[in-house]
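Input: one structure, supplied below.
Yeah, one chain of the complex is gone here, protein chain that is, but the others are all in their spots.
Chain naming follows the written order as A, B and C, and within any one chain the residues start at number 1.
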Amino acid sequence: MQVMQKLGMGQAVNQALREEMRRDPRVFIAGEGVGVSIHVNPMFPTHGLLEEFGPGRVKDTPVSEAAIAGLAVGAAEAGLRPVVEIMFNPFFTLASDMIVNHAAKLRYLSGGKSTFPLVVRIKSGAGFGAGCQHSHNLEAWAAHCPGLKVVMPSTPADAKGLLKSSIRDGNPVIFIEHMGLYFAPMPVPEEEYLTPLGKADIKREGRNLTVVTWSGMLGVAMGAAEMLSREGIETEIVDLRTLAPLDKETILNSVAKTGRLIVLHEATRTGGFAGEIAAVVMEEGFKHLKAPLRRVTGPDIPVPASPPLEQFYIPDENDLVRAAKEIF
Amino acid sequence: MQVMQKLGMGQAVNQALREEMRRDPRVFIAGEGVGVSIHVNPMFPTHGLLEEFGPGRVKDTPVSEAAIAGLAVGAAEAGLRPVVEIMFNPFFTLASDMIVNHAAKLRYLSGGKSTFPLVVRIKSGAGFGAGCQHSHNLEAWAAHCPGLKVVMPSTPADAKGLLKSSIRDGNPVIFIEHMGLYFAPMPVPEEEYLTPLGKADIKREGRNLTVVTWSGMLGVAMGAAEMLSREGIETEIVDLRTLAPLDKETILNSVAKTGRLIVLHEATRTGGFAGEIAAVVMEEGFKHLKAPLRRVTGPDIPVPASPPLEQFYIPDENDLVRAAKEIF
Amino acid sequence: MEVPANKKIEMLETMILSRKFSDSLAELCRIERKIPGMMILSTGQEAVGSGVCAALEPEDVIITNHRSHNHLLAKGADPRELMAEIFCKKTGCNKGKSGTLHLAVPEVNAPCTTTVVGGTLPIAVGQAFAQQYKNEPRVTVCFFGDGAANEGSFHEALNLAALWQLPVIFGCENNLYAGAQRYEEHTRVQDMARRAEAYDMPGVTVDGNYAPEVYRAAREARQLALEGRGPTLIECKTYRCRGHGESDPQHYQPGDEIRAWQEKCPIPRLGDELVSLGVIPSERIKEMESLAEKIVENAVRFAEESPYPEPHEALEDVYV
Partner (left out) sequence: MEVPANKKIEMLETMILSRKFSDSLAELCRIERKIPGMMILSTGQEAVGSGVCAALEPEDVIITNHRSHNHLLAKGADPRELMAEIFCKKTGCNKGKSGTLHLAVPEVNAPCTTTVVGGTLPIAVGQAFAQQYKNEPRVTVCFFGDGAANEGSFHEALNLAALWQLPVIFGCENNLYAGAQRYEEHTRVQDMARRAEAYDMPGVTVDGNYAPEVYRAAREARQLALEGRGPTLIECKTYRCRGHGESDPQHYQPGDEIRAWQEKCPIPRLGDELVSLGVIPSERIKEMESLAEKIVENAVRFAEESPYPEPHEALEDVYV
């Protein structure tokens, strides 16, 4: 029988890191404050790892995102399994040359000779009042870069299994954690398990409407699905978990069943990854579609700091219910 | 009567820069080799500007992309009209913090008090055998960042008018030039004119099929349209010209007429801007659609160097014709 | 260079105002949880912003970072509008879009504040370039921390500024910590000012807890810049007496280190000097304190009583 524990996503990430570091001496972590941190909070992902693994494997770095990412690229090629952290998603920009032009491409450029098994963990998400230089969801950037895998768990249990798979994967993986999920404990199996990359998960079954979502928005989808159910609309929720490679099959099967699609994400609308889902379905599932698409996303603005403005930014249950009703 | 000249796109850009620099002393250009260059070729965009405007307004910089972009951000706020160059699109990564977290956001963060009227010119495109660290189309990144405008001309005449509008615009504009277009002279009006941002252009009318495209792929679309016409399929070609803000109206009107949509771009498929077009049409033009979407794009690989591989990468007329036939 | 008495008084005043402002925020966010987001204060570091800004003229520009309150107050920003913005209210200087972290006050030539570490430097270079281009007798000051000096942007900005001899002053506020990393855990160089040599730029290290010394260095750098002799790097050695932000328990900062630096607090240091030299009577300091208190109370009241922006206002101010 599976023994369950209740963990926030940060704790689940922590457990995955701990298990992998115990298992494989090649795994090390690096980043700004991954060892000694301004947060003394067991809900945070790297809490306590310095104590267990020491400063040789838990490397606090200067505030130097390009060097952090480059460290991962070089060390991965040399046979280690780096897991580096970018503190907030907007700072992906500063690491993006190393990640996009190097981690993602150098294997290809070598004709398959060199490999770069590394993980870049990124904290993301709006909702903590810090404004647009801290909150800016850029998963669509990473998913547009061949050579990268992009993972965005929506539950602590998935986070644990997906991170362990990411660390064992032979490719560079961008692993994006929504900070809002750090503080909501949910059941996580105690034992070791791997959740495969590239497989979406149906978090709720339904026959009238498909909602494709990921990361912090799963909760919104689940809440709205309850509301819709009361009105007789049964929502199927496809949690992507991995954006690249994309599990088209699960999406298409669901749309084949329901005929209706909403994509829900927290990132801004234009150019967001909802477009990719739309295109895939319009290409390969067109005949099943009974109604127009709806995208429920952040509006095309930077994330504002003020609470009412930030709340306005973040899509919620009502937005999703409203969108659903438009297509019935 | 309009007097026409034949110019490559580089020359058209050059003319736009020259006219704007003559008109407005606040306009200056900066970048790596924008003055003294390793290219002595009048087909290149900044050729001869140093001679006319001197080193005070034509600033060669160190190889420092973040500083180049930051120079533009600071100088724009202070009342100048910077036009800076990023040599190749992949190096956008190195400038991306300054562009995305600063140029695009600082106005919003100031509550509308500060403004950043700057242009970042970026050379882009595959086809010159330099491989994926020089060829990597990242327009989808820029188009996913509220606060930026994104312009991608497909003809020299558009380039001239759009660049002049970009320089006069009050917002940060990412102006992406496909290098393949530098060397194909086409008619350009001699006199001064402004082409508005945010307006797509129908480059060919047709009633059976809409092809939405931009930048270097226009020629492929035009060629394929001829081939399809011979088979009785009349293609309407919507040249976006501006990706953000997006001219939804022109796209939707065309699809309302034809009922069929192909999006054609050179960038890699997953997460490419074709997804945005698909989503817009699926949301707002669903009832007009008679057939599935097709995307004709680069495959999900880095751009390879070897000629047969690079040719394989770049979408061509046959790819488009094949896709069109699939949906008739 | 002699530091004029009126400048010393000005610095004392802005330091006292900053401290009251910070203390009030520390209290508000601890007890009352009235303020969204992170709360990053400069308690103990006031001599830096106050010293530098006293050396500037109103038309000079500052570009500042996440630890901006002292810089902005010293540059003359309206405490009410700052406080309202920190409360994320509609009446804030940025209509609630910025909150505490990116306060922009173009009215006092503080047109952009960025919380991307190292972000201030290339932008300051751009501002200084515009000043040089327009041939204006102005300078730009850029504030950043010791941690920021390890970002690539530091390097690119200093190189370009030196190359073009731009009128910019790089003000490194070395408070001995970058987040939880102590100085020697993020770099090996003894003094950040040494890095100026890498660009053939003058670099000076000053006592960042003594405002007149900061003032003097900034004034000299400003003079050089105005003479067309380019940028200067000024490292102000000071100390972060509180945590990185108010939620940081400072567990990694040794208690006696904190106490030793508290003893070197820049406010009594300058205040006592002015009194003992007879420049001002000790009552004058009391007056400054009660004035500052009033200003801050007033600002807090204004902020508390102000409305939040309406949700749809989020859609404004993205584009011109």
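One rule holds in what follows: contacts are C-beta pairs under 8 Å (C-beta built on N, C-alpha and C of every residue); 3 or more make two chains touch, one makes a residue touch a chain.
Computed from a predicted model, the values in this text were never measured in an experiment.
Enquirer: Can you pull out the displayed chains that the omitted chain is in contact with?
Expert: Per the contact definition above, the missing chain touches A, B, C.
Enquirer: Looking at C:Ile9, C:Ala26 or C:Ala198, which makes contact with the chain not pictured?
Expert: Reading the full complex, the residue touching the unseen chain is C:Ala198.
Enquirer: Which of these touches the unseen chain: A:Thr93, A:Asn171, A:Thr195 or A:Asn253?
Expert: A:Asn171
Enquirer: Considering the complete complex, identify which of B:Phe91, B:Tyr108, B:Tyr182 or B:Phe273 is in touch with the unshown chain.
Expert: That would be B:Phe91, which touches the missing chain.
Enquirer: Given the full complex, what residues of chain C touch the hidden partner chain?
Expert: Within chain C, the residues that touch the unshown chain are 150-156, 159, 162-163, 185-190, 194-195, 197-201.
Enquirer: Applying the definition given at the start, please give the residues of chain A touching the unseen chain.
Expert: 28, 56, 59, 61-62, 64-67, 69-80, 82, 97-98, 101-102, 106-115, 117, 146-147, 149, 169-171
Enquirer: In the full complex, which residues of chain B touch the absent chain?
Expert: The missing chain touches chain B at positions 32-33, 36-40, 60-66, 90-91, 94, 128-131, 133-134, 299-302, 304-313.
Methods note: only the chains that are shown with their structure count from here on.
Enquirer: Please report how many Å separate the Cα centroid of chain B from that of chain C, as a whole number.
Expert: 40
Enquirer: Taking each chain's centre as its mean C-alpha position, how far apart are chain A and chain B in Å?
Expert: Using C-alpha averages as centres, the distance is 30 Å.
Enquirer: Quick one: report the Å distance separating chain A from chain C, using the average Cα coordinate of each chain.
Expert: 36
Enquirer: Which chain C residues touch at least two other chains?
Expert: If we look for residues of chain C contacting two or more partner chains, we find 95-98, 102, 114, 116, 152, 318.
Enquirer: Where does chain A touch two or more other chains at once, residue-wise?
Expert: 90-91, 94, 131, 133, 300-302, 304
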